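Missing here is one protein chain; the remaining ones are kept as they sit in the complex.
On to chain A.
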Amino acid sequence: MPPSTSSDLTLSVNGEKYTLTVDHRTTLLDALRERLDLTGTKKGCDQGQCGACTVLVDGRRAVSCLQLAVAAEGREITTIEGVAEGDQLHPVQQAFLDLDGFQCGYCTPGQICSAIALIEEHAAGWPSAATDDLRPEAGPPPLTPGEIRERMSGNLCRCGAYVSIVQAVARAAEAKGAAA
């Protein structure tokens, strides 16, 4: 008998459980947008190259266009709809607003999810390709504009708002005492 090509599953998104039946071909991105009506996560390239669909999976940033929904069962998904505390914007959201970290806004949910994770990764001591001294003893490198640009390179902005995106990430990181 050929294997079933769909599954009943429960997705945990922004702290809520959603039960649905998905064709296995459904990506997490399409499940969020088309099935759960969580349209904050954007579809850009749909091939893992632009970062517009970035969400957090178990707290780590990931591109939801290359994540199968069925393989996301059992993981905690956070989308842009879940980063604020009620009416209180996440500090990264506030920094993007204050510093105009966007123009058209299409890449912004992905940029913000990516930046939230970036700040956590940096705080955990993760180096990047821009880090000169990789030795763990050296500690986390200063979060310079060069470090931010490298760590955000998976998020493209066709409007070219990069200058203010870097400033917004730096300001949000500063609030956590991380920026250079």
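What we mean here is this: a residue touches a chain if its C-beta (ideal position, glycine included) is under 8 Å from a C-beta of that chain, and two chains touch if they have at least 3 such contacts; residues count from 1.
Keep in mind that, in the parts below, contacts and distances are computed from a predicted model.
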Hidden chain of the complex, named as in its UniProt record, picked from "Glycosyltransferase RgtA/B/C/D-like domain-containing protein", "Protein ImuB", "ABC transporter permease subunit" or "Molybdopterin dehydrogenase": "Molybdopterin dehydrogenase"
Hidden-chain contact residue, picked from the options A:K43, A:R61, A:H90 or A:R171: A:R61
Sole residue of A:E76, A:E150 or A:E174 that reaches the chain not shown, by the stated touch rule: A:E150
Chain not shown: contacting residue from A:P2, A:G15 or A:G86: A:P2
Residue in contact with the excluded chain [from A:L11, A:L36, A:I77 or A:A117]: A:A117
Residue ranges of chain A at the interface with the undisplayed chain: 2-5, 7, 23-25, 27, 46-48, 51, 54, 57, 60-63, 66-68, 70-71, 74, 114, 117-118, 121, 124-129, 131, 134-136, 149-155
